[in-house]
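Just one protein chain is left out here, and the rest sit where they should.
The chains carry the letters A, B and C, assigned in the order they are written, with residues numbered from 1 in each.
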Amino acid sequence: MKISWFRRQQYVQVKLDQRGEQGALWVKCAGCGDLVFRERVREKHGVCPRCGAYFFLTAQERISLLVDEDSFVDVSRPIVAADPLGFTDCRPYLERLKEAQDRTGLPNETVVGRARMGNTPVVLAVTDFRFIGGSMGSVMGEQLSCAMDIAAQELSPFVLVSSTGGARMQEGIFSLMQMVKTAAARRDLERACVPFVSVMTYPTTGGVFASIASLGDVAIAEKGALIGFAGRRVIEQTTGERLPSDFQTEAFAFDHGIVDRVVERTKLREELIRVLSFFPVGRSP
Amino acid sequence: MKISWFRRQQYVQVKLDQRGEQGALWVKCAGCGDLVFRERVREKHGVCPRCGAYFFLTAQERISLLVDEDSFVDVSRPIVAADPLGFTDCRPYLERLKEAQDRTGLPNETVVGRARMGNTPVVLAVTDFRFIGGSMGSVMGEQLSCAMDIAAQELSPFVLVSSTGGARMQEGIFSLMQMVKTAAARRDLERACVPFVSVMTYPTTGGVFASIASLGDVAIAEKGALIGFAGRRVIEQTTGERLPSDFQTEAFAFDHGIVDRVVERTKLREELIRVLSFFPVGRSP
Amino acid sequence: MTIEDLIAELQNKLAELRKFARENGRDVSAEIAELEEKVARISWGPRAWEQVKLARHPSRPTTLDYLDLLMDDFYELHGDRLYGDDKAIVGGLAKFEGRTVAVVGHQKGRNPAENHACRYGMAGPAGYRKAARIMGLGDRFGLPIITFIDTPGAYPGIEAEERNIGGAIADSIYNMLRLRTPVVVAVIGEGGSGGALAIGVGDRVLMLENAYYSVISPEGCAAILWGDRGRAPEAAAALRLTAPDLLDLGVIDEVVQEPAGGAHTAPKAAARNLREALLRHLDELRAVVPGELVNQRRRRFRGMGICEGAVETMRLRNGE
Partner (left out) sequence: MTIEDLIAELQNKLAELRKFARENGRDVSAEIAELEEKVARISWGPRAWEQVKLARHPSRPTTLDYLDLLMDDFYELHGDRLYGDDKAIVGGLAKFEGRTVAVVGHQKGRNPAENHACRYGMAGPAGYRKAARIMGLGDRFGLPIITFIDTPGAYPGIEAEERNIGGAIADSIYNMLRLRTPVVVAVIGEGGSGGALAIGVGDRVLMLENAYYSVISPEGCAAILWGDRGRAPEAAAALRLTAPDLLDLGVIDEVVQEPAGGAHTAPKAAARNLREALLRHLDELRAVVPGELVNQRRRRFRGMGICEGAVETMRLRNGE
């Protein structure tokens, strides 16, 4: 056990890159089509001040939406994606990684940390969709597993907020195996009797949905979430079926018993504080 | 623990009453409408020699269909139904019981015994539909539970062949409670690592279907079985739905994943011998 | 002739008989006893039937009403993770007297729209599978479990059969026999058949005074045995389905008093009584170690049933 890593603490290493796509003063809302002032959107945690549509949140924005002020301590392991297959399509994987790191200011797509929510200590893991679609490779598998280990060891509830397109296909079979790896870590969490709340946002799909995100004690869908396993296009092409208009929406997931609750973004923090208040953490039955 | 009961053994107490409904030489087949010679039907284990339709089997006929010759030892407990509610509708319950006993020659609807199937020792329980619809009251609950106790203790597989309309409503709440009682005995069977094969015949419905009959390690439907919880009439009246033609048939149960296999009556014995051959009885994992 | 008329007529006859005996000095005690028993039997019908009607009263507090009144907070969980969310069963985590409990109950709805959405508490497979999931969650975290029974029965429908409602009920019963935490069941309204029992496998079973609990609805029983749904009052009496009956029969542990006129006339008073009873039983059960709880629960239900022995009359209770 590399306990040493668990002890490592440093303040938020998530840096919001102000250049590039994040730089413009105004941003166009996909909901109402209006140009809205970016700063206003940010203040409102990525909710359009005109129409209420949700913008993507960065990992940092998601964290600051959820945790008690200044309570977040990044405990992500100091690892970045390797290129175990030497994968190249039109561009080498390592180049894509570098580009994603530069664009997001993040070393990888997963941020995990200790935090407090309504003064309850939690271990929080967040994935950032901007980083290669928030896809799960060896790094995400390792970060989430270590996060669950910390939660199990410290008897702190584990909260996962997913925003992911699924597997990091550039890591091939290793990407697939993270589905089992995270499930194995979740097993230890269960044995430690520590609660796990899975929050699914836009999008929670593919391999992450078909593994760790579906294994929560409680499953919460953010309003506007996309939740499902297979992609719409694949389904249409394979089956020729016409998809219903609410297909794979959060309402679809709720109606089909896949999630416990649907929550608006602005109420998500209160929701998590509330649900965590019910769990007698660390009590071993 | 009334271990003494478990040791009690006596040869088949099932007597086939030759008078009354069983007396006639000829019997009308519901399948082809022909009058067929009763003795021929009996020889063929209740299969119409003309059209292959199934007649009801008595408990004795069912047993002799399934077990190695002369291997059946009745271990039913020497109990008969009480009338705990003092129940009377158009006729007192006790009168109905007496009539059923006289007509069937059975003390109650359930016969349990030790037997061999293809030389494998088993505990076999059979319900007789002629006896007040093979309905489950305190006696059936007790007989089945004791049968499972014997199976658990002797590490013999348990085979239940159901033919029942459900609850014995004249015993009111006690009848309902047999659903839990039998499930509790089944739990002990599971803990002893003893296999349980549930055979559903025409009909396996109501409270028996919604408890012990659904809790087998393997579920086999006899061809022509009726399998379901609610009665057709109740469903039609409550919902106004038109029932599909195969509703609650054995094919319906198979298609909906409710039973593992559908087996013809004449092949049922071989089927049971075969499935039992797979289980390493009494091995505790 | 209504049952009330019949009773009045019988009582007139009784009075005449007594008068005749007094005036003529004849011993008619046998005839009088017979008539009195008949009156008692028949008049129990309306009383049991009154209870059934009270148990079904449209304003009677539902599971959600009691959760409102009993719990400091109720966090509802939804879905069976398999196909759907059945509104005829509600469940989740709740705070009861400072402790978290897992709760599950049938929900009938509190107005016509809700009634429709909840199918009057007639749950399907998705409901029972959600119930098992929530009880499993409670079990994993060592939370006591409280269930509220209030259903005419499981929903009889094509889809319910397609989704194996029988197996869902059996699995729910089997699941409850495995739970390692205390389980207290409260029958708050209708306790209809297997659909009720599916969430009724408790270490303690309480019943509100005007609730009923029965293997079959009085109407269903009357239709089958009397050939006439209209004889439901007589069936209700014969089934011995009232709370005092069931206490007498040893199937439930306690009758929780309701305010005069029924729980719907003063829901808070009813909830107060229920709270006291739940708390008392949970306190008692907290002292029992998990493994022993499972054994006791199994033995409790193993012991239920009354048979006539060839050699003896057995009253099977508490695991013999």
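Couple of notes before you dig in:
Here is the rule we go by: a contact is a pair of C-beta atoms (placed from the backbone, for glycine too) under 8 Å apart; a residue touches a chain by one contact, two chains touch by 3 or more.
Quantities reported herein were computed from a predicted structural model and do not represent experimental measurements.
Partners of the chain left out, restricted to shown chains and counted across the full complex, are A, B, C.
Within the full complex, the residue among C:Gln51, C:Asn164 or C:Thr242 touching the omitted chain is C:Asn164. Taking the complete complex into account, B:Val275 is the one of B:Ala183, B:Leu226 or B:Val275 that touches the chain left out.
From the set A:Leu65, A:Ile79 or A:Leu155, the residue in touch with the chain omitted from the display is A:Ile79, counting the whole complex. For subunit C, the residues in touch with the chain missing from this view are 81-83, 125, 129, 162-164, 167, 171. Annotation for subunit A: contacts to the undisplayed chain at residues 1-2, 78-82, 84-85, 87-90, 107, 137-139, 141-142, 145, 167, 169-181, 183-188, 206-207, 209-215, 227-231, 234-235, 238-239, 241, 243-244, 247-248, 252, 256-258. Counting the whole complex, the residues of subunit B in touch with the unshown chain are 190, 193, 195, 214, 217-219, 254-261, 274-275, 277-280, 283-285.
Throughout what follows, only the chains that are shown with their structure count from here on.
Here the two chains linked by the largest count of contacting C-beta pairs are B-C.
Distance from each chain's C-alpha mean to the overall C-alpha mean is smallest for C. Across the assembly, the mean Cα position most removed from that of subunit A is the one of B. If you average the Cα atoms of subunit B and of subunit C, the two centres end up 28 Å apart. Separating the centre of subunit A from that of subunit C, both taken as means of CA atoms, is a distance of 45 Å. Of all residues in subunit C, none touches two or more other chains.
Of all residues in subunit B, none touches 2 or more other chains.
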